[in-house]
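Written out below as structure tokens is the structure these notes cover.
Only a single protein chain was left out; the remaining protein chains are all shown in position.
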């Protein structure tokens, strides 16, 4: 049996739900999951379906062609079609902080994260030993003002060579080049250690501490050209008080960062995130 | 335009989603909301739809008849059909605690709660002045060991007279009779001041305090014959510490009780709660 | 028996804790609560004590004088001394939103809030009926561009006449004048309907919605001359998703605003908030 995930968005129209469900039914597909959302203000319709087909009856290409030839044009559907069992290739970029890396690798090891991790890339050497512990190829790719172009070139080569489909910045401290962002639009997940839009940029815990906030947070988002301004995938917060020093903020923040980043990765890998107008629809 | 809410449950079958959406589409209805859930283990299917029909084209009775005459039998559908704009009649039962009552009446006053409140009933007189402040009829219905039957009889009379459709026990401290429970199955919402199934019954804050828990909670649920054991609608928790006395637990608990009870009421009034096997499906 | 609350701050010095506790012990006082905090970076020391004295043995004035004549100078102590049983006079300023007002009045009615509320002031008439329901004097004090000075003058008169000691802005939508801020430094509590410093100013829910945040919050703070930039007392957050419209943000936000504002009021009334460097120390 083959299970496909179909993510659709289009202008909202009467009968769109029935049309799509009917289409699948007529191809002998069984819908096992359906979730939808209508942005009434912008008159946009979003739907996520999971549907099962008996093996061999309906390949992904046939599905796609059938959609294109029938309802896709009529309803101006934009869609993504995925094989539910396919394990995406996900590269990790890290710098010196290890907590997010450990968290992802532990979940991967426990089979909780259904991806293949072709390599870990870092601008420092420090985390190479962790990659080794988990038997994953590690590439040290240093970046300086003068070597930016070479570093980016190497990144792109490695990503291409390993057929990477999405990138996780696990407290990676370097700016991602516009070229890479364009190539991996809505496929680079970053964790920012504040509750955006509060405290974007560098040293957010220091800024939070100075403002005397009583809550700190972490935000996972897709990377866009504007720093820390991309569509937010998930956020979480925890309480702090005057008793907490900046070091305490950082320590408490680590737990949040791990959870918020891993949650975003899971949602992305499960094809539950749809992006529009710099925001995300997160299907249930 | 008429908007209907259709809550369905039935044995899970291939094509059920397409069948229902198609049915509505063929009656010229426009589905504006759809949410579903499949309990794979028990092979049960649940769906909630909201659909619009041009005025006069399709009354609730016609809708119901059409369902019965076509797909309802074939798919063994059990369903509830509601007019989205209808304001249910909701009675409040209270004792001496006023915090939940104030909360509900304030929301009602601000138009946040789309119900009619025909009366407030209490086994004590204390809260009569609050009912008066908000211009709602108040019935003092005392209950003693000897007068249980009369008290129940009066309750049933008032509920019948005012055509009450659901009852909210807003920290009402009397046991509800089996007769009333049967009459209002899944229509009596209670707030229990603990995180069920921890600490059912009397004085849960005292028990929580003695156990030395670090978190207390509140639970809203439909009333069944077994005390505090009915299907849970919503729960929420808050942190406590050794610094908190039983009075502090009670004070902090009040905020939880208000929020958890009001959330359950909203979900019920919006027809988003489906009950099965003593559990609830809460549609988004 | 008299119970006093003593809030101290001074440069951190060796032996300061022992010195203060010893001082009280020698005056035959019994310390029943002590909490302290040292800001090591700025070498500042903060302490809050509650101490009991047998009736008549030690008045507040005697206590103050004794401090001044002995350790206050030596250690450069800045302190506030309060009678624990004293009920401060707290005025409420409101506009049209009623949820925070209802919440405060309900808690006041239930004896949960140990203050006297001499009056409620509003720039609109709408909430006058609620004030009436709770038997509290209501002053309609409209404000326009041309009448700003008169309106402020009336505010100051009423505050003086009623000997108001602190002011709560319960979704009061007018800017507070610098004169009033100076007169009531760290005594005007405001609720801002966002998680500061995110979305200060007008329409924060709209801005939050546009940013596509997954969490919204509310912040209570003391009012300073810079809008929404004063020392934060308490904050709380709740989750939102793409399913929530701006109206939903506003509705969910109301619950947060009520709880966060009331918590700040309690902390202030219990003398548990100490302000320095635009931040707050919240004693346990």
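Order of writing sets the labels: A, B and C. Residues in every chain begin at 1.
The rule is simple: a contact is a pair of C-beta atoms (placed from the backbone, for glycine too) under 8 Å apart; a residue touches a chain by one contact, two chains touch by 3 or more.
Model, not experiment: these values are computed from the prediction.
Enquirer: Using the definition of touch stated at the top, determine which of C:36, C:64, C:207 or C:270 touches the missing chain.
Expert: Result: among the candidates, C:36 touches the missing chain.
Enquirer: For the chain that's not shown, point to the residue among A:12, A:39 or A:98 touching it.
Expert: Answering carefully, the residue with contact to the hidden chain is A:98.
Enquirer: Using the touch definition up top, pick the residue from A:81, A:106 or A:136 that touches the left-out chain.
Expert: Of these options, the touching residue for the absent chain is A:106.
Enquirer: For review purposes, identify every residue of chain B that touches the missing chain, sorted by number.
Expert: Looking at chain B, the ones touching the missing chain are residues 37, 195-199, 210-215, 217, 231-237, 241-243, 277-282.
Enquirer: In the full complex, which bits of chain A touch the chain not displayed? Write them out.
Expert: Against the left-out chain, chain A lists 98-99, 102-103, 106, 109-110, 112, 133-134, 243, 251, 254-255, 259, 284.
Enquirer: Tell me which stretches of chain C touch the chain missing from the display.
Expert: On the side of chain C, residues 14-15, 17-19, 21-22, 24-25, 30-36, 38, 284 touch the unshown chain.
What we mean here is this: only the chains that are shown with their structure count from here on.
Enquirer: Counting only C-beta pairs in contact, which chains form the busiest pair?
Expert: A-C
Enquirer: Residue numbers in chain B touching 2 or more other chains?
Expert: Only 284 qualify.
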